[in-house]
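My questions will all concern the structure given below.
Removed from the display is one protein chain of the complex; every other protein chain stays in position.
The letters A and B name the chains in turn, as written, and every chain counts its residues from 1.
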Amino acid sequence: MQSAFFKDFLYLTDIRTIIFIGVLVILFGVMKHMEKKKVKFSTRMLSATGLGLILGILIQIVGAYPTNPLEVPFIAEINKWYGLIANGFMNLLKMLVVPLIFVSIIRVILNMKQGENLGKLTMYTLLTLVSTTIVAAIIGLIVGNVFKLGVGYELVTGDAAIREVQPLVDTLQGLIPSNPVSAMAEGNIVAVVIFATFLGLATKRQMKKYETIVKPFIDLVEAFYKIILSVAMTIIKWMPYAVIALLANTIAGRGISAINDAIGFILATYVGVALMMVVHFILIACKGLNPIRYVHNVIDALVLAFTSRSSLGTLPVSIEKLTENVGLDNGTATFVGSLGSNAGMNGCAGIYPALVAVMVANMTGTPIDLTFIMMLIIVIALASFGIAGLPGSATMAISVVLSGMGLGEYFPLIAGVIAIDPILDMGRTMLNVNGTLTTAVLVGKAFNQIDEEVYYGRKTVQMD
Amino acid sequence: MQSAFFKDFLYLTDIRTIIFIGVLVILFGVMKHMEKKKVKFSTRMLSATGLGLILGILIQIVGAYPTNPLEVPFIAEINKWYGLIANGFMNLLKMLVVPLIFVSIIRVILNMKQGENLGKLTMYTLLTLVSTTIVAAIIGLIVGNVFKLGVGYELVTGDAAIREVQPLVDTLQGLIPSNPVSAMAEGNIVAVVIFATFLGLATKRQMKKYETIVKPFIDLVEAFYKIILSVAMTIIKWMPYAVIALLANTIAGRGISAINDAIGFILATYVGVALMMVVHFILIACKGLNPIRYVHNVIDALVLAFTSRSSLGTLPVSIEKLTENVGLDNGTATFVGSLGSNAGMNGCAGIYPALVAVMVANMTGTPIDLTFIMMLIIVIALASFGIAGLPGSATMAISVVLSGMGLGEYFPLIAGVIAIDPILDMGRTMLNVNGTLTTAVLVGKAFNQIDEEVYYGRKTVQMD
Partner (left out) sequence: MQSAFFKDFLYLTDIRTIIFIGVLVILFGVMKHMEKKKVKFSTRMLSATGLGLILGILIQIVGAYPTNPLEVPFIAEINKWYGLIANGFMNLLKMLVVPLIFVSIIRVILNMKQGENLGKLTMYTLLTLVSTTIVAAIIGLIVGNVFKLGVGYELVTGDAAIREVQPLVDTLQGLIPSNPVSAMAEGNIVAVVIFATFLGLATKRQMKKYETIVKPFIDLVEAFYKIILSVAMTIIKWMPYAVIALLANTIAGRGISAINDAIGFILATYVGVALMMVVHFILIACKGLNPIRYVHNVIDALVLAFTSRSSLGTLPVSIEKLTENVGLDNGTATFVGSLGSNAGMNGCAGIYPALVAVMVANMTGTPIDLTFIMMLIIVIALASFGIAGLPGSATMAISVVLSGMGLGEYFPLIAGVIAIDPILDMGRTMLNVNGTLTTAVLVGKAFNQIDEEVYYGRKTVQMD
């Protein structure tokens, strides 16, 4: 009789839901125990990833490998309840993004030494982001051809609709804030960066003439910065718990059969991601830094990116790792991080659209010749800016790129790929974040802002 | 010829509209005169209630007791013009809610003494709110049966549609802020409380290590708090004027025939409200405080709640009365007030859904046995959290509770009750606010934060 209450309000109709909620609680106990035993944070993060993966597969097994797991009532219910932990945690991280970026950008400008140049820093950052995106696109092209995507097997045709392409000019114009409060409320990151930059530059200018008058503003920024970082540290401590729920939910929610259908594409994506990360490591090594140490320094950010599939949510963690472990100036870390979460995403705007373009070309018999390749690179380079800050950037990227290649009408062919998008999104997001982190390291090296004592763990810095 | 201008733009087509606007102006003059004669504030509030009631009935008389008063042009016009005063005033009070809660929560945390525990305070508050809601539900059950709701008379069946029940998990997740600025812009109170709590805790932590750095933030919170309280005091002074317009509008807008049709339900509601308020007084007496003195201390907040039908709008007044008259620590008053405006509402989530459930059960022949009673209590306890912070919480509460009792399909039967909702809402809101105030007193007593010298009027405290 009371089914509606349990079904639609409580989302608790199946004993398996309750058991799996119990399992999560027990795993939280395990994590708590590891925390008490002072197990290293990264180790706990990796353990959480493992536990989340096993838990996700277990749910699939109990559900007898359903085709559409989220249509199985008890999996849908678990998904809601796990999501409360997973999304709740990501919301708390995202809550920090706007205030953190706002005060950090003002600070980075105020602390800029004579002779340093904000324009140069911005240019260098954007160039690095775009160049790595282009390299990622080339890797996508090669891998896609090696894996013969779209040749060997047929993808399920579905009703995936291409997204309306938003014009580049409109996107660029949308980045300019017309109201700082609504820019903050909407989480328009680039607009917040621009407003903060204007404020920072003006404050720096006024500091010379009217130091006593503007000082209260500077002091407040400094105070709020300390406080918001401290909030970040508190929330980041809960990360291992959230990672279990995040990963279990992604795995449990995907049908094995859908994964099988697109296994070639998944493999190609992850091979591409791995290759591109090797490129990142080589770039870091070229700058004279040990790439293995780099991985050690940023592994927590990569794990969170992988499990949460949110570049923006990972941003506070990225900034913390860059500051505390890499030894990069905190202001620069925030600046590069903010730009990198919005433009030049190696995964979403580089490898992924390249793979899709190759697959669609093969499926439709479009020759992949030099014109195709050159065109693809140009389109991807432009698109990597044109989709800045748009939600659902990966789908937007393939919409822009497929239209750009004149393949827009074949969008429905990729329905099978879209069905397993979360599986791809894990690798894609990790690559995005790694691209940003690598860019931050390269920029830091170029502007001589990395403390190698910290990088190699010989000195500790605390953000908090 | 110019009818559209007068009708749709000016809302002035009838001499009676102008006369009644004039009457309101004259009554304002009376109130002003009382203010000048230094008549006590509570007396003025009660006089305003009386005047508002008489004025509302007068409008009904002039309109010859229409069935749908708001379809009578001159009443609709008066309603618009009176609404300008009534809603304008409530808007000004609501304007203070977000900034007041934000700075108050930070302050209450910063001023917390060693050994005090925020978690314990929160727990105690929520437990008190839920327990009183359950008691309210039981009273609703008893009163509903005594009044034989749904047995003796037939309610008009209409096209009232049950609201889509929002899942508990989604509601809980919605309380976690993902962007503090949008949480503030949307007036998401619990999210603002959570963000402020994080900031407050971080500031407290940083105060030990970096006192000079975070001090500008603390000083600003303190300054802004003083200022916003002063704004609150200014606006609260206008309350008696607004009360006339608020009450006259509610009374004038309701048809006598609709009231007659649902007179049993109205009586049951107000008897229930009265009984529950007696329970509140007994609880206060058990804690060793004089309940008559309590009523004397908070009467203004109760009157505003009754006439304005807005728990949230009443919040600034509740906080003022708790601080200045009850002698409760201002921070705790704000904290308990914020939670009480969002969860465990004795009226909306307790008595009202219980009465509706009994009525629908009787109308449909559902037996009200022990299972029904136990189930109702469980459902109401859960729902009192699950509808936290949702707009239209009373309708949402009955949607959740009726679905929970398996009676969702009979929702149209209560159309007659919904027609006179504002009449019920007055009592319901007053009970909500009294529940919050009582909880604040109980919490204050338990944590030893009430200054009894103030409570008994032997000492004065000024917020401003």
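Keep in mind that, in the parts below, contacts are C-beta pairs under 8 Å (C-beta built on N, C-alpha and C of every residue); 3 or more make two chains touch, one makes a residue touch a chain.
Keep in mind the model is a prediction, meaning the values are calculated, not measured.
A.B. asks: Hey, which of B:31, B:75, B:98 or B:328 is the one touching the hidden chain?
C.D. replies: Result: among the candidates, B:98 touches the missing chain.
A.B. asks: Which listed residue (B:35, B:170 or B:219) would be found touching the missing chain in the intact complex?
C.D. replies: Result: among the candidates, B:219 touches the missing chain.
A.B. asks: For a quick check of understanding: of A:32, A:120, A:205 or A:237, which residue touches the chain that isn't displayed?
C.D. replies: A:205
A.B. asks: For chain B, enumerate the residues touching the unshown chain of the complex.
C.D. replies: Touch with the absent chain occurs at residues 1-5, 8-11, 80-81, 83-84, 87-88, 90-92, 94-95, 97-99, 181, 184-187, 216, 219-220, 222-224, 226-228, 230-231, 234-235, 464.
A.B. asks: For the chain that got dropped from the picture, name the residues of chain A it touches.
C.D. replies: Missing-chain contacts on chain A: residues 165, 167-170, 172-173, 176-182, 184-185, 195, 198-199, 201-203, 205-206, 210, 213-218, 220, 375, 379, 382-383, 386, 400, 403-406, 408.
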